[in-house]
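With one protein chain held back, the other chains of the complex are shown just where they sit.
By letter and in written order, the chains are A, B and C; residue numbering begins at 1 in each of them.
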Amino acid sequence: MAAKKTKPVVAPTPNSGVFSVMKADGSVDARRDPKLSTAAARHLYETMVRTRVLDERMTMLQRQGRIGFHIGSMGEEATIVGSAAGLDAGDFIFPCYREIGAALYRGFSLETYMHNMFGTAGDTVKGRQMPDHYSAREIGFGSVSSPVGTQIPQAVGYAWAARHKGEKSVALVYFGEGATSEGDFHVGLNFAGVMKAPVIFLCRNNHWAISVPVARQTRSENIAVKAEAYGIRGVQVDGNDALAVVAATREAAERGRHGEGATLIECLTYRVGAHSTSDDPRVYRADEEVVPWRAQDGIDRMRRYLERRGIWKPSDEETVRTKADDAVKAAIKTAEATAEPDLETIFEGVFAEQPWHLREEWDEAARARDLK
Amino acid sequence: MAAKKTKPVVAPTPNSGVFSVMKADGSVDARRDPKLSTAAARHLYETMVRTRVLDERMTMLQRQGRIGFHIGSMGEEATIVGSAAGLDAGDFIFPCYREIGAALYRGFSLETYMHNMFGTAGDTVKGRQMPDHYSAREIGFGSVSSPVGTQIPQAVGYAWAARHKGEKSVALVYFGEGATSEGDFHVGLNFAGVMKAPVIFLCRNNHWAISVPVARQTRSENIAVKAEAYGIRGVQVDGNDALAVVAATREAAERGRHGEGATLIECLTYRVGAHSTSDDPRVYRADEEVVPWRAQDGIDRMRRYLERRGIWKPSDEETVRTKADDAVKAAIKTAEATAEPDLETIFEGVFAEQPWHLREEWDEAARARDLK
Amino acid sequence: MPTWNMIQAINDALRVEMRRDPNVVVLGEDVGKFGGVFRATEGLQKEFGDERVFDTPLSEGGIMGTAIGMAVYGLRPVPEIQFSDFIYPAFDQIVNEAAKFRYRSGGQFTVPMVIRTPCGGGIRGGHYHSQSPEAYFIHTAGLKVVMPSNPHDAKGLLLSSIRDDDPVVFFEPKRIYRAAKGEVPEGDYTVPLGKAAILREGRDATIITWGAMVHEALAAATTLEGDGVGVELIDLRTLWPVDIDSIVDSAKKTGRVVVVHEAPRTCGFGAEIVTLIQERAFLHLEAPIKRVTGYDTPFPYTLENDYLPRAPRIVDGVRGVLNY
Partner (left out) sequence: MPTWNMIQAINDALRVEMRRDPNVVVLGEDVGKFGGVFRATEGLQKEFGDERVFDTPLSEGGIMGTAIGMAVYGLRPVPEIQFSDFIYPAFDQIVNEAAKFRYRSGGQFTVPMVIRTPCGGGIRGGHYHSQSPEAYFIHTAGLKVVMPSNPHDAKGLLLSSIRDDDPVVFFEPKRIYRAAKGEVPEGDYTVPLGKAAILREGRDATIITWGAMVHEALAAATTLEGDGVGVELIDLRTLWPVDIDSIVDSAKKTGRVVVVHEAPRTCGFGAEIVTLIQERAFLHLEAPIKRVTGYDTPFPYTLENDYLPRAPRIVDGVRGVLNY
């Protein structure tokens, strides 16, 4: 059975400390290595780099006033892309709001993304939501929204439904450690336990919820231990170790596929940047806290791994960065040249069919456009 | 320090199994004995009996159509009265809806209670709430309401406020095991952990939430283990062993008073009766399941303890039951002879001062009474 | 045709649709073996198994959150909220998630789901077993809101609601669960969403109402008929989107309108009905539109009959608009 082959020899285990595969120098513990193919390892790394490049560009665009908002994932790429890489293509992702890396890994088009960032007529969500709030059904990726934690029980229902229909897929849901304080976290994990739903709860413990440090979020020993309250498996993973995240996600997915229920994976990582472009962390966070995390950057570590494995050379780095940069710039150009959505996009799609009152309101809004 | 003296020698300890003091025959483990005075032990027992007598009467009244509803505590008296007995008089109780025994222990007047059961003009909550939904501030007892779990975070805020104001008191909050599934349970315990609130979470695990057994409520090993998710202490107690409940509550209260934060106490007990007078458990529960629990009745066990200690004789039993019965009957008589609340009770007390619209609506309702 | 009460009609609708559509699942507190505290789901678990009809842990937020996920996947969940007084822990999932999923995802994801929930007073339930919270949901863009007044409509509207591609909040007036009886067709039929029922025609005054209050209004209309007053009685059935033509046409015809509902008056759905009519039939109105409603207090226990808009208050309201 394929599953067996990919199972890591030494698996992440509840209460056994932080699971890791790679050292800082990129060397791996062979027993734990998820043994990615060259192509897969490169795709994983390249997506991390592309995510970082995209992040930098979006932040710049926001500073220039060309887009209204951006929420990035600097420092968390290994967690985000690594977990996507641990899934099968048929698995479904319920995003939080920082997982563009997971979408890119699955082939989400930069152009589609950029239309969302600019809220254009080309936006698949029709300019109705903020930047970074896209939906990507075609790649098995849900609907980004702002309310913290609401996606957690939804993922449970989705995963349960898929199993109910005889599928062998799992659902993975992303959230931050701050979200673990919401009622939705609790009810989601509890329902998953009782319903034996094949769901992976992927907590990006990036240590901060805007200005609130994790120590003020909960007094529990860690996040993973919370799994015990629901009779599900909980593991801690080095979230800056992309291979560890791949291995842990794969194992959780295999368990889910084989009827062993849900797993809570706590990925220990760090929000190196601001919460979003609306935030300024200097007000509440000392830069000294950030420095060591920058040194443990997940992208650097993964590159060292590729280099050791002999499947990455300096010119590759330049190529991937240049290509990413060019692609982002091209997408920006397209989006900036695209008109804003039609007026009717406000009034359509509230329901499958438009009721009388929305037809009237649309007329009213159209008339209002003619007012001085 | 008084606290030391009352601490049980062998305390309930997290993950150490179910804490108990008394055997079925009423003999006690001396190291764990909370060493109640004769008066205290008798008061505890007598209150349990009075609670049972009251329950039986109220169920009968409801069957006769004289009151609309009753929700009882048959089988759970040791948990309910024992926990009240473990508190100091200055501690505050946030009730669920089955804790009349705790109120009676603190001296709640049967007459006041009965006015609530009949929704009369004498009801301190003015006939506004259902039977068994009283408030009893004078005995440090909150407001009974129906929504499951809402009282849990409230107790945390109350306990924190008392400590903030320099008091040495704790708050104890009651709820069933079903309530542990609500978001309010999670947020309450999590806030308590972070805020180091001196609160006791007293879970009556009576194994059923209406028709849903605890196994479908959560897949966690037990309820007490959920405390770990919040970095607070969690213990399991034999909930039909009144002395164990006293000891565990006392210990948790002492910890709270001394700044050691919150405790989750899971009392293992059983809902021997129906959920309420609106329920018929025969539809969903086999009587065989109930039989062994009836045999472990907490009242019988406590009586055996008193008898062994030589502070209870058969005539005492008769006296307490007769007195209880008479008192209940007298209270019923008074309540039944009392008029219903005035019309204005609908419109008063929504706010501290009555705004114009409620004055108008009151007029309207008064006029409506004159319509045929 | 059998004569059934509301509970039987609702139970039958669920059975009919579960047989027809394997994507329909029923979940909630006590809906499984017990068949619901009002017995609306009785026998369903036995027929459809505990994968399609099951008890959840005690959490309305969890019921709603997981049901949304199921609907996003492609099922048609019918979650039950045991009393609509307890719907608020699920409020965020309903108003921020279910109601906005289609819109915010540009139609990529939809939430075909029916939230069944008993509502209303008159059963001596006090604050927490008597509420009529329909206005909260009508105010929320993206939700349909339905409340039947009789077994025939209950079944037909529930079937339409389950087949609807958007989330529907389906209120069941618990006071008439067993009291309202009537002939109900067996098998499959639907009552369309968005269409009111004109239960009586009349030229003198219009009463617009829904749910249990339909029965009080019928009693009032009968009394008024004895006095020679012809009342047009409209049972909205679907509260939102409301059947605008029926209410405006009737208001134009009679010029005198009374809106009746149990919920608290202020910002209740009555205010919206009044406003829609005054916007569209202003010159036809002979008197201010009158609201006969619950009051702006929590629902009381002992005096609930003073609180509820009973027939005499409705009669008085109609007389008020007639004598204006």
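Assume contacts are C-beta pairs under 8 Å (C-beta built on N, C-alpha and C of every residue); 3 or more make two chains touch, one makes a residue touch a chain.
What you are looking at is a predicted structure, and each value in this text was computed from that prediction instead of being measured.
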Which displayed chains make contact with the chain that has been left out? A, B, C
One chain isn't shown here. Among B:R128, B:H207 or B:R250, which residue touches it? B:R128
Can you tell me which of A:P12, A:G101 or A:G127 touches the chain that was removed from the display? A:G127
I'm checking contacts with the chain that's been left out. Which of B:Y45, B:Y113 or B:Y158 qualifies? B:Y158
Omitted-chain footprint on chain A covers residues 68-69, 119-120, 123, 127-130, 133, 145-149, 178-179, 181-184, 209-212, 216-218, 278-279, 283-284, 340-341, 343, 345-347, 350, 357-358, 361, 364-365, 367-369, 371-372
List every residue of chain B that touches the chain not included in the displayed model. 94, 123-126, 128-129, 133, 135-137, 142-143, 145, 147, 150, 152-162, 164-165, 171, 183-184, 187-188, 190-191, 194-195, 349-352, 355-357
Going by the touch rule given at the top, which residues of chain C touch the chain that is not shown? 61, 85, 88-89, 91-92, 95-96, 99-100, 103-104, 127-128, 135-136, 138-142, 240, 263-264, 266-272, 274-275, 278-280, 282, 285, 287-291, 295-298, 324
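Heads up, the rule we're going with is that only the chains that are shown with their structure count from here on.
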Find the chain most remote from chain B, comparing centres computed as mean CA coordinates. A
When centres are defined as mean Cα positions, the distance from chain A to chain B in whole Å is 45
Find the geometric centre of each of chain A and chain C from their Cα atoms only, then give the gap between the two centres in Å, rounded to an integer. 40
Chain B to chain C, mean C-alpha position gap in Å, rounds to 36
For chain B, residue numbers touching 2 or more other chains are 181-184, 216-218
Touching two or more other chains - residues of chain C: 57, 59, 61-62, 89
